[in-house]
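Before any comments, here is the structure.
Removed: one protein chain of the complex. Kept in place: all other protein chains.
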Amino acid sequence: MEDTSPILSVEHLRKSFGPKKVLQDVTFTAAEGEFVCIVGPSGAGKTTLLRCLARLASADDGRVVLAGRPVERPPAEMAVVFQDYSRSLMPWMRVESNVELPLLRSRLTRGERAERVQQALIDVGLPDAGRLYPWQMSGGMQQRVAIARALAYRPSVLVMDEPFASVDAQTRADLEDLTLRLRDRLGVTIVLVTHDIDEAVYLSDKVIVLSGSPATVTAAIPVPLGSEREQVATKAQPEFLRLRAEIHGMIMRSNTASRSVA
Amino acid sequence: MEDTSPILSVEHLRKSFGPKKVLQDVTFTAAEGEFVCIVGPSGAGKTTLLRCLARLASADDGRVVLAGRPVERPPAEMAVVFQDYSRSLMPWMRVESNVELPLLRSRLTRGERAERVQQALIDVGLPDAGRLYPWQMSGGMQQRVAIARALAYRPSVLVMDEPFASVDAQTRADLEDLTLRLRDRLGVTIVLVTHDIDEAVYLSDKVIVLSGSPATVTAAIPVPLGSEREQVATKAQPEFLRLRAEIHGMIMRSNTASRSVA
Amino acid sequence: VAIGAAVLTGCGSSADASGSPAETVAVSVGVTPIANAATVYLAEELGYFADENLDVTPTIIQAAAAAIPSLQNDELQFALVSAVPTITAASKGLPIRVVASNDRYNPDPEAVDGAALVASATSGVTSPSELAGATIAVVGLKSAPELALRLALRGAGVDPESVEVVEIPYPDMVSALTSDRVDAAIVADPFLSQAKAAGLPVVSQPFLDALHGEAGTTWVASERFLQAHPDAGQAFVRAITKAVAYAAANPDAVRDIMGSYTEISPEARAAAVLPYFDSTIDGEDLQFFADALVTEEFIDSAYDASGLLWTLDR
Amino acid sequence: MSAVQAEERPPGALAAGALRLALPRTLPKLAFVAAAVAAWQLWAGAGNLGAVPTPVEVTVALVGIVADGSVWSPLGVTLSAWAISFVIASAMGLVVGFVLGASRLAYRLSVFVLDFCRTIPALGLVPLVVLMFGARMQSTIVLAVFGAVWAVLLQTIYGVRDVDPVARDAFRSSLARRRDVVIRLVLPSAAPYIATGLRLAAAVCLLLTLSAQIVIPSPGIGQQIVLTQLGGAIPKMYAYIVLSGVVGVAINAAFVALERIVLHWHPAHRKAIR
Partner (left out) sequence: MMKRRAADFGMGLILPLLLIALWWVTSTAADSFYFPPLPHVLDVFADLWVFDLVPVHVFPSLAAIGLGLGISIVLGVALGVLLGLSRFVSDMVSPVLQFLRYLPAVALLPLAIQLIGIGLEMRVLIIVLGAIWPILLNTMDGVRGIHPAVGDVARSTRLDGPTWIFRIVLPAASPQIFTGIRASLAVAVVLMVASELLGSSRGMGYFILESQRQFSIPEMWSGMILLGIIGYLLNVIFGRVEHHVLAWHRLSRS
């Protein structure tokens, strides 16, 4: 997949908050249907990078090119799952309305929308939650609703910020496989931030390792594990273990370089 | 440690939200200095359980006994780290004030408080973040501030709800070891909710497995890995691997029993 | 409510230093800043109050409704109020008394008045008899202008019930007339000259038509004050009587002194029609209004005004 | 900056940058004020506004009362009556609002009376107030307080109830003293509401101070409006009216500036938007 021309390319992004440099010359690409995971220390600038990618913040310099056109506004073919899921759900809307939100702009009929919403809720394991309000749900359930919102939209680029951080191991594995199938079935390009290196290797075609303060791309590591992945078998492959150790080492080095934890 | 008399005992807790039963007869104990991890599917009722434990919510039935006395109000010797960390930090306070919050009631001088705050921030790897506001930080940094607040307080019981969900692998390992050292050094009793089974086994003296809807204790599994743990060596022990597989199996069974993920 | 009652029953007083004529008595006097109030300023300037050992402070009041409570709580000792609200208040049982008259409506119905009924340009009204069904603005409802209007309408053969009387402040009357929001209005100086300048037709002079020779503004005080300080009351009446006579005789002095307490320009003062100053008053003057108020349904039941006047010998 | 149009400003050059940033901020304001005044001049000049004089006439009158010094005493009285009533109304509203917002019992006990009293028009109380306090500053203050206290009270009640439950839990579990809960949790969470309440109360206080000074009348700008009105000095009357508007704008500007500082953490005022 590495040789297809990139559908998404991030070029020399730079961004500061006041005097604090957060992104420094971040560059990477994603080919169509590619699964890219971004890993890096906490506070490195991953969320900031995603926000620039989705044009929710503007970079000080550099640009994002999507399907050949520079991104000037939040692009229609992109869906975003936010790290702060509890705040990304509207407390005055029931779960079904929250999930339906991005569909309102589409040409779907009411019935089609309801169907898509229900399907997305089934996909994330919440088939009966449609009539609840977000604040009636547990943290993990809220996070899954946020994922369902992105799934229901069926974007061509899916950007997710630590989407599985608060769900249990089993659900997490299910959601990982769901995401992989989604990519296979619909050819969605996925950019996902995670702190779980196993998850990053298991899911990706390419892992981008960010170093912190200010963030630069330390390495873009291709993951040649084939397109068929399976929770137990894949994670037992020697290649998987090698990659995992390699990335772990990288993060540890960039981590200790930039700060110290007692 | 199993034979010491329990400092904390949760007895027959029961709680519903309207018609929905969430906790059904939850019972477990923690001995002084014991590290108890709670695992269970998303939406099972772990957060609800912790809130009852800390008396932030009242159970419909049953009681919590701490050091021999039934808990009637949020107990002074307990500190809580919330799952929804971003909302548990006050946006109008700088990080240092947020961390200082529980110390205000203590008899410490201003200088001692500042020192404790700084030490806690160093412990969580944020030595320079004191003057920032929470909304100027990344998600993982906010989560660590929330942890720092609990650490600075030096409680005798520490209750944590998925405290390491949003931090990178390296920081997570560091924080895990920090928590273990804390327990060893100060004899703190720790109740921690996590979705990471490796983490649960690595940290605990006992793992409580909750089943969902409504939550009951499926099993309370002692973890006889000794009190010395080490990220690489401990996780390579056969006993570790066995426990991990056992718990995984349990959760998967209770999971698939209660709901289906596509 | 409880506080109010306490203040009422324990009313302190600021004015009564003593009743003895040898000592100076401080009194506050409520006046509206119009030409009629010139007497009190003249009395002050000419030393009539000082002669009577009175230390008088004029205080601006807006309307009788606000001044009369001030008499009750001793914040004011005297107020210059037109006969209509005075009798209305007295008829409701408020313990107030009229001590002296300040002026009358000009006894000559053909004289030029400082207030007139002015019609809007497009109404085509030229006489009061054409006003049936009209909307007419006055400066205050259930006050002297409305009474004069109703009496004048009756005199012209129009049923007052058929017109709608509305309240509009003087400065806004001209614009209400020119924009046809009302059909007519009772406008007073200095706005009357503005209305004339704007070409609005003067229909009649309702005060002189209906009330010529009747009592205009009167000096009132609270019964309690007069009982406690009869000497001060008499001293005030003597001083103000002299001032009224002086004002009647010296119109230029009146025009001059108006500059000290009003915002009226010198030109307007020079052109102003002055009140007909007259200090005489008797029970019949008051009874006239009492009866008129009943017939015009300003008050519900007949009122005997004979006891209202506080005379020197009582 | 609005949530939708959140756009971080580039760091920009320092001093020159600040000037360049300040100018575009004030320029539209000035332009809009100028346009409004021009519209007034054209309209009133053409005689379409009835008794309302043109801004030129009003300015001349305003300069007149400033030049002869007659403006200062009424202005001073009005401002002090405003300030006193505002302080009293805010203090009362805050304290009572806190109690009623925090205690369901207190709220239930008093809600009838509050809802009843709230709709009693302040101006209807004029005769009673005059009876009790006379035509003095006290009366205007009482009326202004009576009218303005509700804004602060209501906003405080709502604000106190709007504390984020997770934040409240965090406080409860850290066993904060009641004082700390009030000062560090409830007050800041309610602060955006209270700020709005205070701004409203400031306006209501000024309006009621002026209205009371007109209706009673008691000394101050309001009484000057009555005097000039009765004397037919209409441009002067409008000069005083414009003056009260200008005082209002100044008061409001002070509040906005203060709010920017006190509520800097609030999403509405954050410098760097996430």
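Going in written order, the chains are labelled A, B, C and D, and every chain counts its residues from 1.
Keep this in mind: a contact is a pair of C-beta atoms (placed from the backbone, for glycine too) under 8 Å apart; a residue touches a chain by one contact, two chains touch by 3 or more.
Keep in mind it's a predicted model, so treat the numbers as computed, not measured.
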By the document's definition of touch, the residue of D:134, D:192, D:219 or D:235 touching the omitted chain is D:192
Missing-chain contact, candidates A:10, A:79, A:151 or A:169, resolves to A:79
Filtering C:88, C:217 or C:241 for touch with the omitted chain leaves C:88
By the document's definition of touch, the residue of D:54, D:155, D:174 or D:223 touching the omitted chain is D:155
Of the candidates D:46, D:67, D:113 or D:261, the residue in contact with the absent chain is D:113
Per the touch rule stated above, chain C touches the missing chain via residues 1-2, 4-5, 8-9, 63-65, 68-69, 72, 85, 88-89, 92-95, 135, 137, 140-143, 164-169, 171-172, 175-176, 179, 181-182, 298-299
Note that chain A touches the absent chain at residues 51, 54, 56, 74, 76, 78-80, 82, 84, 87-88, 90-93, 97, 101-102, 104-105, 133, 135, 149, 153
Absent-chain interface residues of chain D come out as 1-6, 25, 28-29, 31-33, 36, 48-52, 105, 108-113, 115-124, 126-128, 131, 147, 150-151, 154-155, 158, 161-165, 192-193, 195-197, 199-200, 203-204, 206-207, 210-211, 214, 222, 225, 238, 241, 244-249, 251-253, 256, 266-268, 270, 273-274
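Convention: only the chains that are shown with their structure count from here on.
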Chain A to chain D, mean C-alpha position gap in Å, rounds to 47
By the touch definition above, chain A meets two or more other chains at residues 17
Contacts with two or more other chains occur in chain C at residues none
Within their complex, chain D touches chain C through residues 49-51, 126-128, 130-132, 134-136, 214-217, 223, 226-234, 236-237
In the complex, the residues of chain B that touch chain A are 17, 39-47, 83-84, 86-87, 122-125, 127, 136-141, 144, 162, 165-172, 174-175, 178, 195-197, 248, 251-252, 255-256, 259-262
Seen from chain B, its contact residues with chain D in the complex are 51, 54, 56, 74, 76, 78-80, 82, 84, 87-93, 97, 101-102, 104-105, 133, 135-136, 149, 153
